[in-house]
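Omission of a single protein chain aside, the complex is shown with its protein chains in their original locations.
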Amino acid sequence: MTTRDFIQDRIDHLDKRENLLEIRNLKKYYPVTGGFFKRTIGNVKAVDDVSFAIRRGETLGLVGESGCGKSTAGRTILRLMKPTEGEILFEGKDITRLSGSKLQKARRDFQMVFQDPYASLNPTQMVGDIISEPILNYEKRNKKELEQEIKTLLKRVGLPEEAYYKYAHEFSGGQRQRIGIARALALHPKLIVADEPVSALDVSVQSQVLNLLKELQIEFDLTYLFIAHDLSVVKHMSDRIGVMYLGNLVELASNKDLYKEPLHPYTQALISAIPEPNPAKRKERIVLKGDVPSPQNPPAGCPFHTRCPVAMEVCSQQKPVLVEVRPGHQVACHLY
Amino acid sequence: MLKYSIRRLLGMIPMLILISIVVFSLAKLMPGDSLSGEIDPLNTSPEYIAEMREKLGYNDPLPVQYFNWITGFVQGDFGKSTRFKIPVFDLILEKVPNTLFLGVTALLITYVMAFIMGMYSGRRPYTLGDNAIAGFNYVMLAIPSFVAAVFAIYIFAFQLNWFPFAGSVDILAQEGSLEYYLSRMHHVLLPAIVLGAMSTASYTQFLRNDIIENSRKDFVRTARAKGTPMKKIYNVHILRNSIIPLVTFLGFDFAALIGGAIITETIFTYPGIGQLFLESVTSRDYPTLMALTMLLSFLTLFGNLLADILYGVVDPRIRLD
Amino acid sequence: ACGDDDGSSESGSEGGSSDGEPQEGGTLVYGLDAPPEGLFSSAFYGIATDFEVIELFDEALISYNENLEPEPNVASWETEDNKVFNFTFEEGVKWHNGEELTVNDWVFAFETIADPDYDGPRYTNVQTIEGAEAYRSGDADSISGIEVVSDYEINITFDEARVNNLTNLWAYPLPESVLGDVPVAEMSASEWVRSTPIGIGPFKVDKIVPGESVEFSKFDEYWNGDVNLDKIVLRVIDNSSVVGALQNNDIDMISLQPVSGPEVEPLENVEIVTYPGLTYYYVGFKLGKFDNESQTISEELPKYQSKELRQAMMYALNRQEWVDAFFFGYADVVNKPVPSSHWNSADDSELIQYEYDPEKSKQMLEDAGYVDTNDDGFREDPNGDEFVVKFSHYATGNPTFESRAQQIAQYFEEVGLRSEVEMVEVNLYYDMVEKDDASIETFFGGWGTGTDPDPSGLWKADQLWNYPRYNNPEADQLLDDALDIEIVGTDQEKRKELYVEWQKIVNEDLPMLYIAELKEIKALNTRVGGVEYDVSGQNSPAEWFVTE
Amino acid sequence: MASSTTITQQKKPERSLSPWQIARRKFVRNKLAMISSCFIVLVTLMSLSAPFLAPVLSPLPDISKVNIGAMNIEPNSEHLLGTDKSGRDVLTRLFYGGRISLLVGFSATLMVIVLGTLVGALAGFFGGMIDSILMRFTDFVLNFPFLVFVIVLNTILYGIVDSLWVLIIVIGALSWGGVARLVRSKVLAEKENEYILAALSIGCSPFKVITKHLLPNVISTIIVQGTLIFATMIVIESALSYLGFGVPQATPSWGNMLSSANEPDVLQGKPWIWMPPAIIITLTILSINFIGEGLKDALNPKSLR
Partner (left out) sequence: MTAYGINESTPLLRVKNLQTGFKIDGDYYNAVEGVSFDVLPKQIVGVVGESGCGKSVMSLSIMQLLPNGVGKIRGGEIEFEGQEISKFSDKKMNDIRGKDISMIFQEPMTSLNPVFTIGYQIEEVILNHEKLTKKEARLRSVALLKQVGIPRAEQIVTEYPHQLSGGMRQRVMIAMAIACQPKLLIADEPTTALDVTVQAQILELMKGIQEANDMSIILITHDLGVVAEICDEVLVMYAGKIVERAFVDDLFSSPKHPYTELLMKAIPKMDEDVEELATIEGLVPSVINMPQVGCRFANRCPKAMAECLTVTPQLAKVDNRHEAACLLYEESWPNGEKRERQGAATL
């Protein structure tokens, strides 16, 4: 079976596979403190009532502008933070309220790849230690064996064996990102949340990492939550895409549907704003007015109505909910 | 900002109360009292001492003593110095102008010197001049203030005879006359330089490094791209940024200088708060000691507040409310 | 009476090389090596430094000669029984504010000091006046023993006849004209005491910079003759700067600490003058414990009860060497607890000299049973137990104290007594010594005495300040007798005999090891003249002068 | 073909330098810091070997003994730095004094660093309530007038505990506030780095996150701060001793050796007594500062990237 066949096969079977992760009404508010006594004087509603599910083996992409709550969502889902409200079901088990050693145990199954390849590796650790640490956190292992295993893993992500003895500062961004991926893979997790894994990388390196992630998915039957602000990257990677705006999921659709027929005005603007690297295909662009409002006091009603070119009366009063307007295509907009 | 200041001032109260309790307990825990040093058959009798102990309330239960002290304290009655027999308030008031003068002069010297040297070094890093200034500053930083004071007296007062070695003013100068103020200046200069030397050195280096760091900032490149001359960039763009941390030090200096004056004033026999403090320790003058300690604590807290307020004033990015 | 071999050359010595003709005018700079506390009233001051300042602008009604015998100054007196005294004041004596001095100012002083609100330490000097106690307790409106005859004449009756009633009596007037309206409780803090004090001396205070300097100027209406100087400026300078200040002609005269002596001596422009002081140092033994309630010695401590041990320890000390090393010749070895300048001091020929003699010391220790039984190089006590001389000394910032104490301990070690030095912070030290703290076994001390030669307060068994807890009824009786007017009358010779007798006893008993008495040292710039010192202090500043 | 050889050379497997090794290299290359280190090592060695050196260097090696016959001797061939007012050899005392000054400085520094790091790391890492409580307490310690506390505590504990340790404990207990704040802010900053999040996500316990990930990255700051504090502690010790509130007089320390400058005869007349300690204190502080600067340079995380 060629890779291509394999992928086709995977996509065909996706619909039939069960949900690996299910998010229900997830909210994450950061308290804003002020005054001498550090009272909470407000909330940053970084993630505000988001629900979706990811099937085993699927890649769900999350896009949105900076500050819209993508990372927060990712981190909350992995329980690196306590959600304010909502439920997170992993393989049907509720992990929302886990804590302490139970949570630690559960973490085996979901890992993260981080955005900043420079800040996400401990500069005082040898690469070998960085990658073997997760394993040693859960199992007692023979040192020699483990080293061999790590070296194999290093090779798998495209790094030389010698990297084992080096320190992160000796690697380029792309290589560091590979180390980060190897660390995430070390435990053979079921879910990987990749939080803008390529946004700090050059185009040429970006493609290497994207390719690697795709290969690994097939090889290890991984499930990805892939976060990025670059729609084309997300589209390249994902089976389905969620578009976030100001803490809200405004549209969720399959890769193809979203590009062919974006329903939400924000998604439309987002797609049209992407510079087209082909002068022959220059298109009409929807240029939005103004900036993203502060999540600390988001506009009432639809969060997008302040910038929306087709805003209506109702948009400023009522917050639209995510509804399935086509099969597999959900959108939160009063137009539908 | 006013609201902020008031809130902060109110916030100091618990801290001050806590400190007052500790100060009081410590004073009470100290062996001996102000009368144990007074044993001298020329002047005193054991009966007198016993009587004075009773009269001064040293025999009351501790909570009562504390309560009496603290209630008096908040009403501005700091008690009576057991040594000088006058209200501590008056005693402190008498010394404060000297210390203030010393402190302000030291600050002035510190800041003026630091600015001159720091800006020079910052503009021309790694040159001969910069290295010379850095060398000088390292030595200044390394000499503890008491060593510096001893050296300064030895060299400038005795060997070179440039400065007086003691006192705050020449008694012969007529108060209010020019000569009087010159004399005060002359007396305060050496201790002020010693007192300010360490800060001068560290501020100079700080300013230098900050200027160098700021001169690498993007906004400097922007200013250059606008065609702004280098000189103006240094004197306006960079300096304005480098001043911010330096100005906020002012708040901390405020208390630190008075604390630092303890040694300097003592060595230079400069009659101020610091000297008073040390003497009140040696002579077990608890009312004075406690009042001064509270004063220093308050100044420290106040200095912190001042630093924060100054920060808000000089740095537009900080908003206090 | 000062029968020291070299005493005469020093007592009554005159300062300054320009002892020629007194000159009019000029300013003298007077140095103080510690800041005064600012209580510039004889009734209120607490430390000697303040008194040094007071002496420059005020004087006592009675003065003392070089034998510490009272002499008339403003007041002259008559008495028949040492109980009732009749005093007559000079007329025309002016306070600095222009008011005339009368006996009422003295009465005012008595009443102030005897007032219940009085917070100074001088009540003992008034207590003996008849009716003072009643006045103090509020039972009487006035002191019954005081009878004002006229503005210039006053009779004072004491509660009983004592030989030292006069020397003990408070002899400074207080200016009623300025302090009369001030409540006694507020007096010590009043500006009349602190910033604008007045007196009757040859100089008046112009200005005071607290803790730093005082400016005096000539008082034109001074009662007792001409005043030479125009001004005296008193400056406070730090100890460490004294030598430099003298060298630079920044100060004209100052009291020196012995340690500065050798530094100042070579200076061309400065002359050193010494005169006998009233302070002596000793090493005390704790022989018992004092009970404050009953005012008696309640318990005897065994460790140092052996007189032979104490004497042996005395012989072990090379006091001359010690004094030379730490006082640079500005102190003399003594064998008695009475300053040599006092008229009642016993001549050395009558006392055991305790010349340094380690061999004798060792022999005496052997004889007393202190032998080294376990060959550790140190002696054990007669019971064969470890014997350690625990020697306590007060500690201040001055490092010399530690060396001094260490050296004394070394002397003991040299005769085979294991010694330990403990330095105790000074405030704590006197508390511990006074309270007979168990950790104090032998201790270093110093006493200064006043003009009154009576040592009772420091030596009798019922006195708190008898720190060694020396308990010898025979000796106490001698002290009582010497004050008993029935026994001695007004005969000074008779008194002296009793005191000498007493000194012989304590010289032999050695409840403390007498070490040395200090000389007072003054440094004078050579341009200063007319200054004289004796054991009673300096002559009147009126006679001082400077040449340019 | 120069380029191809370099390529092959680069590919040669070698165990590479850890950030610490890089820092050490940089430090060793820093001349001033190296000279300073040598000086400090020398001073430390001399202090440590004082009991052995003293009999060689001085005819009066016992510093506890007063030598009444050898007081105030000017420097000569026998007493290289002269003797002091108690007839004790100044050079010998200088060595012994170093023991005390360095011991006090070092122990107090250790205490300050340990306490400060503990409080700062806990407050910074856990935040919230723990942070608030710890930081209020730190404020309290910081706001306390240091000198009073030291003097008073030192006086109170006098005689109860060995006074040297009293001093160390008192200084240490009162000086950690600054370190705690620094460590806290550093931890807060470092905590923002994703590798801490990564450590959590790979299942490290909070304890492990602090000790294995956070502290190693904060430690360079702590080390640099530690050197500077070491200098400060030596100054504090000598200043207190100078004022008579520190080490008891019988034990020589640089500070109380210097305190003899307070005496009227010494400052002017016997400079050999006070100048050596003054100079050695200054040189020591200077060296420590240079070492601190060197370490700061060498450990600068920017140079790792």
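For reference, chains read A, B, C and D in written order, and residue numbers begin at 1 within each chain.
Assume a residue touches a chain if its C-beta (ideal position, glycine included) is under 8 Å from a C-beta of that chain, and two chains touch if they have at least 3 such contacts.
Keep in mind that this is a model prediction, so the values were computed, not measured.
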- Item | Among A:88, A:233 or A:302, the residue in touch with the chain that has been omitted | A:233
- Note on the structure: By the document's definition of touch, the residue of A:41, A:273, A:300 or A:314 touching the omitted chain is A:273
- Positions on subunit A where the hidden chain makes contact: 3-4, 7, 65-66, 172, 174, 202-208, 210-211, 214, 229-233, 235-237, 259, 269-282, 285, 287-288, 291-292
- Query: If you put the missing chain back, which residues of subunit B would it touch?
  - Reply: 216-219, 221-230, 237, 240-241, 244, 314-317
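What we mean here is this: only the chains that are shown with their structure count from here on.
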- Just how many steps, at minimum, does a route from subunit A to subunit C need if it may pass only between touching chains? 2
- So which chain ends up closest to the centre of the protein, judged by Cα positions averaged per chain? B
- Query: If you average the CA atoms of subunit A and of subunit B, how far apart do the two points sit, in angstrom?
  - Reply: 55
- Query: Taking each chain's centre as its mean C-alpha position, how far apart are subunit A and subunit D in Å?
  - Reply: 48
- Task: Check each residue of subunit D and list the ones that touch at least two other chains.
- Result: 155, 158, 243, 261, 267-268
- Query: What residues in subunit A touch two or more of the other chains?
  - Reply: none
- Please give the residue numbers of subunit B that touch subunit D in the complex, ascending. 15, 18-19, 22-23, 26-27, 29-31, 138-139, 141-147, 150-151, 153-154, 158, 259, 262-263, 266, 277-278, 281, 289, 293, 296-297, 300-301, 304
- In the complex, the residues of subunit C that touch subunit D are 33, 238-244, 247, 256-257, 259-260, 262-263, 321-322, 325, 395-403, 406-407, 410, 421, 423-425, 428, 439
- Message: Looking at the complex, which residues from subunit D come into contact with subunit B?
- Response: 139-140, 142-149, 151-153, 155-156, 158, 231, 235, 238-239, 242-243, 258, 261, 267-268, 271, 274, 278, 281-283, 285-286, 289-290
